[in-house]
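Yeah, one chain of the complex is gone here, protein chain that is, but the others are all in their spots.
Coming up: chain A.
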C-alpha cells in the first residue's frame, strides 16, 4: 500500500518519521514531500518484546520499556514445553492461525492496489494535564485519510503516552508470535518525564517533549503502514474513539511489569538452550545479515549522536566567542577595525544559530532514524526468535508423540485394554499437535519471509529519503555560510 502524501500543510509532518524539529522552521517543512513513497512496503516493523535483548538494553531507564505487552497466564511467552493448549494464544490470536488465508489475502491486496494507501497521521499540541507527579502530557493525534475503514476523513483525538504503549502492547501480544514485525513504541524515560511533571520550563524539557512528540508520530505512521496493523480494531479504536481505557499495566513498576521481567528472564534462559537445526539457508543468512546490520547501525547511531552533541557545543562556544569579539571590538580604538570586529561578532552570532539548526537536522533526520532502526532490528531479531520457539514447540510435540507411541507399544504387551485406549487417544492428540506444529512453523516462516521483504523495502526507502533530506540540510547550511562570509569580507577589507 503506497503512502500517498497530501501536499504538506504547514506543521504537518507527513513523513511522520522525521517530524518537525522546530515549529515554522523552513528547513523541516520540506520533510513532508508529496513526491514520495512508491510502493507497498510497510515496514515489517519489529515488535517490542525483544524477548532476550531487552535485558541487554543499554538504557537503564528503559529496563521496562519494552515490557509493554500484556502477559497473562495464557501468554505465548511462557515455555513452549509447558504449554499444553492447542494454540498458545490468548483468544483473539486464534484469528491469524485459523484465518491465515484472510491475512494472506490482505497481504496480496497490498501488492495489487499500489495506490490505495492514503493516510497521514500527525501528533501535535502537547499539553500538560494535571499537576505534580500525577501530571502527564496529552498529545493531539490527527488522522487524515480517505480509507473507507475509518468513519471520517479527518479525525482528531487526544492521547497520552501510556495510551501509545497500551496500543503497542496489544498489537505485540496479538501478532508478534505469528512472525509479524510489530513497530516498537517509543521508549519510556523516567528522568525526562519527571522533569516535565515537576514543571521545569527549560529548554531541555521542551526538547524532550518535542523529541517524544516526533517519535510518537513516527511510531503511528509505521504502525499504520503495516497492512495487518492498519486493519486491527485496536488501531482503529486508538485513532478514532474519544475515550480510551487507561492502559495501567504499562506502568514501569506495576505487578504486570514485574511479571514481564520474570518472563523475560525465563525466555533468555530458554533461548540459550534451544539449538535449532536450520534447514533453510535463507534464514541463516538473513539472521547473520541482521546481526551485522544491527552492529553497524548502533555504531553509526552513536557517532551521529556524538556529532549532534559536538555541534551543539560548537553553537554555544560560537555564541560565547561572538560576545567576546564584540567586547574586543568595543575596546579597540581604531574605528575601522572596531567596526570590523563588531561585524565579526554579529556574524558569529548568526553562525551560532546556523550550527544549532544543523545540529537539529543531524538529530531529527539522522540520529532519530537510526535510533528507530536500532529498535526495529531488535524486534526483527525477536521475530527470528519466535520462529525458533515455534520450531522448538513442533520438535517437542514430535518427541512427545514418540513417547506416547512407545508407551502404547509397552501397553500392548502388558495387555491393559482401558489404558491402551487412552494411549491411542493420546497418540491421536499428539499427532494432531505435531501436524499443527509443523503448520505453525511453516506459516511463521512464510510470514517472516514476507515481513522481511517488506522491512527491507521500507528500510531502503527510509534511508534513501532521509539521506537525501540530510544532505539537503547540509547544502542549506553551506549556502548560508557563504552568504555570511561574503557579507563580512568587504567589511574586513574596509579596515584602513
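Some notes on this structure:
Basically, contacts are C-beta pairs under 8 Å (C-beta built on N, C-alpha and C of every residue); 3 or more make two chains touch, one makes a residue touch a chain; residues count from 1.
Here, contacts and distances are computed from a predicted model.
The listed options are "Proteasome subunit alpha type", "AP-3 complex subunit mu-2 isoform X1", "Sorting nexin" or "Trafficking protein particle complex subunit", and the UniProt record of the chain not shown names that protein "Sorting nexin". One of A:149, A:198 or A:468 touches the chain omitted from the figure, and that residue is A:468. Checked against the full complex, the candidates A:241, A:435 or A:478 give a single residue touching the omitted chain, namely A:478.
Summary of contacts with the chain left out: across A:146, A:241 or A:320, the touching residue is A:320. Although one chain is hidden here, its contacts on chain A can still be listed: residues 289, 292-293, 296-297, 299-300, 303-304, 306-307, 310-311, 313-314, 317-318, 320-321, 323-325, 327-328, 330-334, 336-337, 340-341, 344, 456, 459-460, 463-464, 467-468, 471-472, 474-475, 478-479, 481-482, 485-486, 488-489, 492-493, 495-496.
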